[in-house]
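With one protein chain held back, the other chains of the complex are shown just where they sit.
All chains are identified by letter, namely A, B and C, in their written order; residue positions are counted from 1 within each chain.
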Amino acid sequence: MSIRIGLIGAGAMGVHHGETLAFELGCEVAAVADIDLTRAAALADRIGTEATDDPISVITDADVDAVVIASADSTHEPYALACLELGKPVLCEKPLAPQASAAGRILAAEQEMGRRLIQVGFMRRYDADYRRMKAALEAGNLGSPLLMHCVHRNPSAGADFHSAWMITSSVSHEIDILRWLTGTEIVEATAVHGRSVLEDIHDPQLILLRTSDGLVADVEFFARAHYGYEVRAELVLERGTVSMGMPSGLQVRTDNQLVTPVTPGFVERFAPAYRAQLRDWLVAVRSGRQDGPSAWDGYATAVVADACIASQSSGGPVPVDLPTRPALYH
Amino acid sequence: MSIRIGLIGAGAMGVHHGETLAFELGCEVAAVADIDLTRAAALADRIGTEATDDPISVITDADVDAVVIASADSTHEPYALACLELGKPVLCEKPLAPQASAAGRILAAEQEMGRRLIQVGFMRRYDADYRRMKAALEAGNLGSPLLMHCVHRNPSAGADFHSAWMITSSVSHEIDILRWLTGTEIVEATAVHGRSVLEDIHDPQLILLRTSDGLVADVEFFARAHYGYEVRAELVLERGTVSMGMPSGLQVRTDNQLVTPVTPGFVERFAPAYRAQLRDWLVAVRSGRQDGPSAWDGYATAVVADACIASQSSGGPVPVDLPTRPALYH
Amino acid sequence: MSIRIGLIGAGAMGVHHGETLAFELGCEVAAVADIDLTRAAALADRIGTEATDDPISVITDADVDAVVIASADSTHEPYALACLELGKPVLCEKPLAPQASAAGRILAAEQEMGRRLIQVGFMRRYDADYRRMKAALEAGNLGSPLLMHCVHRNPSAGADFHSAWMITSSVSHEIDILRWLTGTEIVEATAVHGRSVLEDIHDPQLILLRTSDGLVADVEFFARAHYGYEVRAELVLERGTVSMGMPSGLQVRTDNQLVTPVTPGFVERFAPAYRAQLRDWLVAVRSGRQDGPSAWDGYATAVVADACIASQSSGGPVPVDLPTRPALYH
Partner (left out) sequence: MSIRIGLIGAGAMGVHHGETLAFELGCEVAAVADIDLTRAAALADRIGTEATDDPISVITDADVDAVVIASADSTHEPYALACLELGKPVLCEKPLAPQASAAGRILAAEQEMGRRLIQVGFMRRYDADYRRMKAALEAGNLGSPLLMHCVHRNPSAGADFHSAWMITSSVSHEIDILRWLTGTEIVEATAVHGRSVLEDIHDPQLILLRTSDGLVADVEFFARAHYGYEVRAELVLERGTVSMGMPSGLQVRTDNQLVTPVTPGFVERFAPAYRAQLRDWLVAVRSGRQDGPSAWDGYATAVVADACIASQSSGGPVPVDLPTRPALYH
């Protein structure tokens, strides 16, 4: 069964979701809506679908089976409620809403429906290293979690990205991860402000969160960190720590050792390359223009392999005799 | 336009290609062939297609637009030739053929066709770090390449994975990468044997390759390295080196510094998580069973965000008041 | 001019200082005092000096030019005051005193003297990576410092290492480093407690420190971290961050890069090995028993080098013909 997706929002996240659905997942996007029709049309054109400036028309479209909401945070509520009314599944970008009151109305509507239709875009739960961190925590051998240190930095942000927005739009990721990792709720929050790169916005911020069983997490969120994007976390447990977001991937410190996983096999190591190979090859097949590794590459490699094997017997260097590359492969 | 793929081979690589096509790329696999009908049927069943033990029937099937060959190395030649005869595009697992003579016959047939139909499965060219290595080489600021050190280790291998097969099946990756990176051909090969973990097979092997402009590469291939899978490479240039396959990703050594890239933004960092989120959500929509981050997660996060924002004003800790989790979200 | 040191305290730190003075720095220790005469005698015996259970007698001894105080924290005050009275230079283990009031009395006495005689054992200022961090900060290209994250973990601690002691004995290192790095004073301190590994002691603790120009530092001190000893710090500046204590040494994040220094030459890389070589050789000369790399090692290496050079001409493998190792070198 093929699912036709309605996409609300053609900003940065809408474009990313739309292109991923169309080009990476072979999925049909039935329509794109954005209050800015020009950018809706640009995306629709690129992924081969229709554009509109009326999001509600997309939601009510009988050809739309499910909806991705990636419009401005303040518009999530009416669109989510409209989807709920029609019983259509929703993937809604985080935050569900910028205020708890609005989020509460969505929650109430879904409960009235009696079944879950809304997924919130807390995509970090799908990150391999956060999953490994959760697995390391749940394995139990490191004991109970005591503290968590989080760092979340963006290279830059617009002037409208103010102190409160930094919480709802960005720190919300760490809030969700802390709840998801520990399986507990947060019972206290403190915002600490020190030196800031701006006069009227607190940036960076240091947020302290306390969970129902007493774990304290400190979160540095820095929206204008200048040097790049970086997300890191270290969970401190009774008998060791687990870190993610380091250049070397997951790190477990325990028993006088810092341990980083080694991939068990080539699939784990090269799965993204295999997928990219197939995707590019499919594109080439569609277009009729092959540009991947050619039969000539296969042949040249086989000639060198023959020489290696000859050297296995002779023990010395074996010259490789390759004919001139045929014109077809230039 | 949708492309229907015929898949030859339902061994480890066939399964991986078939599942990636069906589940990751939303692509239609028209048929799966394997001389072992049982395993062909198992894969076909999983990805929703037909199975056969006659690969040629798949190739000649008018419903098959393009073919993935992932059968035993020695069978690549007849299947590739059959595809060429019908003008069907092929993605053929490496090696194109285990001997240069067989590879040469495929090459000759394709040239007779006069157009390129065959892509060889040198998927490392699609790996992000190999691509970054090539970009660092081509940037030119490090000068010309002088040496290359390669390490290629598998955790284990069957007793039939003998000294020559280790070359054609595995070292062929490094042979291709060396040609691709440098844009030159290899003119000499030497196989060096030292201590081995087996009596009758040389394992590990040390292979020396020399390119037409004098660069020497040493390749350790170790099929039974026991500890895990690992592929590494260091390119030594006149003014620095570039390494890939390290736990910390690409490393450039130059000007008294070891430099590792920092991702510029959240898309580069979390693209795989975004894709996984959409894919799992699509599966959930199809099945009608939502299990991702729920409206409750969105609501709870918004309540905590509210408290953080209140603390921005008050400067002190703010308690978080969350109602009991509704039954729908248990 | 040779300096004779009086050492007060023969506990862990006293032993370390005494052995370093005697064995690493060729320095004369005139006497060792400890209220436990047995352990004073054990150390004195090992480093070839006299032992006493009367610290004041060591301080007043005319043969003692300078004093190292490494006794219990609460005894620093009387010993430091006795040294000041006699005008003898002191290296006093941190903390100068466990209460500000006691430290203030020492400070007042030194000011009355009118010259500086006391150095406090904040030895982290001598650590290569803290110095590199300070240099990176002062270079100025990363802008002003905004935040600092510190981690300080010990594997274990006795039951008497209570919440306050954790501050005076251990967090005092971070307090000093923050003052030293930034050249500012601290104006506010907050102790945050969450889950603890003990019932009656807060462990780990999270300490927030604010400097006079608004920089906020968070310090995790965990006295019973179980897995090992670790000290880390990350300074967050306007245009990048500087980290120390990572397995890879100093890390600078700036301009989309994570940069680690490469040593410029063999002296920087191997200075500790050169020093250890000389020290062990001096010990061997004293004892008359040579056990380092021998003339045989020099000869065998020269024979292999000859073969390498012969291979430079011949291009092929050259066998190495080494005579039997003489009995003298067994």
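Going forward, a contact is a pair of C-beta atoms (placed from the backbone, for glycine too) under 8 Å apart; a residue touches a chain by one contact, two chains touch by 3 or more.
It should be emphasised that the depicted structure is a prediction, and the values quoted were computed from it without experimental measurement.
**Q** For the chain left off this view, which of C:60, C:75 or C:99 is in contact with it?
**A** Of these options, the touching residue for the absent chain is C:99.
**Q** Would you indicate which residue among B:55, B:98, B:204 or B:249 is in contact with the undisplayed chain?
**A** Touches the omitted chain: B:204.
**Q** Quick one: say which of B:10, B:157, B:175 or B:236 touches the chain that got left out.
**A** Missing-chain contact among the listed residues: B:236.
**Q** Pick out the residues on subunit A that sit against the missing chain.
**A** Contacting residues on subunit A, toward the hidden partner: 248, 253, 256-264.
**Q** What residue numbers in subunit B mark contact with the hidden partner chain?
**A** Against the missing chain, subunit B presents residues 144-147, 149, 151, 192-197, 204, 206, 208, 210, 213-216, 218, 220, 222, 225-228, 230, 234, 236, 238-241, 247, 253-258, 316.
As a convention for this text, only the chains that are shown with their structure count from here on.
**Q** Write the angle of the rotation needed to overlay subunit A on subunit C, where the fit uses Cα atoms and the result is rounded to the nearest 5°.
**A** It works out to 180 degrees.
**Q** So subunit A and subunit B: same face meeting same face, with over half the numbers shared, or different?
**A** Answer same: the two copies use largely identical residue numbers here.
**Q** Can you work out the whole-Å distance between the CA centroids of subunit B and subunit C?
**A** Centre-to-centre distance between subunit B and subunit C: 47 Å.
**Q** Report the inter-centroid distance (CA atoms only) between subunit A and subunit C in whole Å.
**A** It comes to 43 Å between the two C-alpha centres.
**Q** Averaging over Cα atoms per chain, report the distance between subunit A and subunit B in Å.
**A** So the centre of subunit A lies 20 Å away from the centre of subunit B.
**Q** So which stretches of subunit B touch two or more other chains?
**A** 248, 260, 262-264
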